[in-house]
Each structure stands twice: as structure tokens, then as C-alpha cells.
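Scroll down for the structure; my scribbles are underneath it.
With one protein chain removed, the remaining protein chains of the complex are shown where they sit.
Here is subunit A:
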Amino acid sequence: MVNNQSNSNNPRLNYDFRRKKNAEGMRIQVATFTLMIFFTVVSFVAVAADFSKWFVIPFILLLAVVQVGFQLYYFMHMSEKGHEAPSLFMWSGITVAFVTVLAFMTIIWW
């Protein structure tokens, strides 16, 4: 895979470019991690604070979905090039997952 590589024929320049790019990527990962920790703390606080369940449940579910998005697209690199097939597989899985949970929830809905 040669995506995102500098176009220079000088190997030393390529190497420096890549090291810098990797370090930059790592900074973004750490920022993502900080946000994930923040979302987690907010979820726990929202539950501990005893707000109405009609607010808390959608709110913490939304935070969970965003956090999982971070995990998939940054930690697991799905936002990078060459992840078309993984996206297809994961989104297919997520579609079936959603339908499964919906079916079981409507079964007990009375």
C-alpha cells in the first residue's frame, strides 16, 4: 500500500515524512481517547445524577454510538484508505444487528 506516501524519490525524505505523519496520527488518536473518556464520564454522571429516564436512556445511547464510531473509525483505522471492504462488512453487520435488536424489542412490547 503506497497511499499517503510523499512523492519524493529520496528515501530519507520519505522516512522523515512518514515518521512525522505517524506521530501526527498518534496525536489524533490520543485526542480521540480523551473524548471517549469524557463521554464515558458524562454517561456515568448522567445516570448517577438521577435525571428522568426518558432523557438519560437516549442520551447515554447516543454517547455510546459516538464512542463506538470513534473506536471503529480512528482506533481501528476505518477512516483511512483501503477500508472499503471492512466498511461493507461492518455496516452489513450493524444493519443485521439493528434489525435483530428491533425485532426482540417489539416482541416484548405490550
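By definition in this document, a contact is a pair of C-beta atoms (placed from the backbone, for glycine too) under 8 Å apart; a residue touches a chain by one contact, two chains touch by 3 or more; residues count from 1.
The criterion applied here is as follows: contacts and distances are computed from a predicted model.
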Missing subunit (named according to UniProt) among the choices "Na(+)/H(+) antiporter subunit B", "Sulfonate transport system ATP-binding protein", "Sulfopyruvate decarboxylase subunit alpha" or "Cytochrome B oxidoreductase": "Cytochrome B oxidoreductase"
Missing-chain contacts mapped onto subunit A: 1-5, 11-12, 14-15, 18-19, 22, 25-26, 29-30, 33, 36-37, 40, 43-44, 47-48, 53, 56-57, 60-61, 63-64, 67-68, 71-72, 75-76, 82, 85-86, 89-90, 92-94, 96-98, 100-101, 103-105, 107-108
